[in-house]
Each structure stands twice: as C-alpha cells, then as structure tokens.
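Sharing a structure below in structure tokens format, with a few things to ask.
One protein chain is absent from this view; the other protein chains keep their places.
This part shows chain A:
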Amino acid sequence: MKVIVDQDRCVASGQCVLAAAEVFDQRDEDGVVVLLDENPPAELARDLHHAEAVCPALAIVVED
C-alpha cells in the first residue's frame, strides 16, 4: 500500500494518529502530520482508509 500526506493542508487534528499510530505521528512543534511508513503492510488497509476518511483537511491519500 502507498500513503501520501500533505503537510501543508494538515490542521493537526490528530485523527490519523488515533486511526493508525503505526503509520502516522505528529510533529512536536505544531502537531502537523508525520508519515512513519510510506508503504505500510496491507493488514492496515482498514485503519488507513479510516484515517483517509476522517482527516478533516483531506490531507491523506491511501492507494491500495
């Protein structure tokens, strides 16, 4: 799987971290999303699509 994040759009709501802490983290200074794993394993598909759906800033794209 491939995950793309757009740090410029991110509003640091942390929803992605709540959905998939293995893949997303937040930058210490301002909470902006940090991608920990660009090609996460397929088992995480459900969590990742959930992160994509709940990100209020539409800053996450997940490709299967």
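Throughout what follows, a residue touches a chain if its C-beta (ideal position, glycine included) is under 8 Å from a C-beta of that chain, and two chains touch if they have at least 3 such contacts; residues count from 1.
We adopt the following convention: contacts and distances are computed from a predicted model.
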> UniProt name of the unshown chain, from "RNA polymerase sigma-70 factor (ECF subfamily)", "Cytochrome P450", "Protein HflC" or "Protocatechuate 4,5-dioxygenase beta chain"?
Replying inline: "Cytochrome P450"
> Residue-wise, where is chain A in contact with the chain that is not depicted?
Replying inline: 9, 11-15, 17-18, 21, 25-26, 28-32, 50, 53-54, 56-58
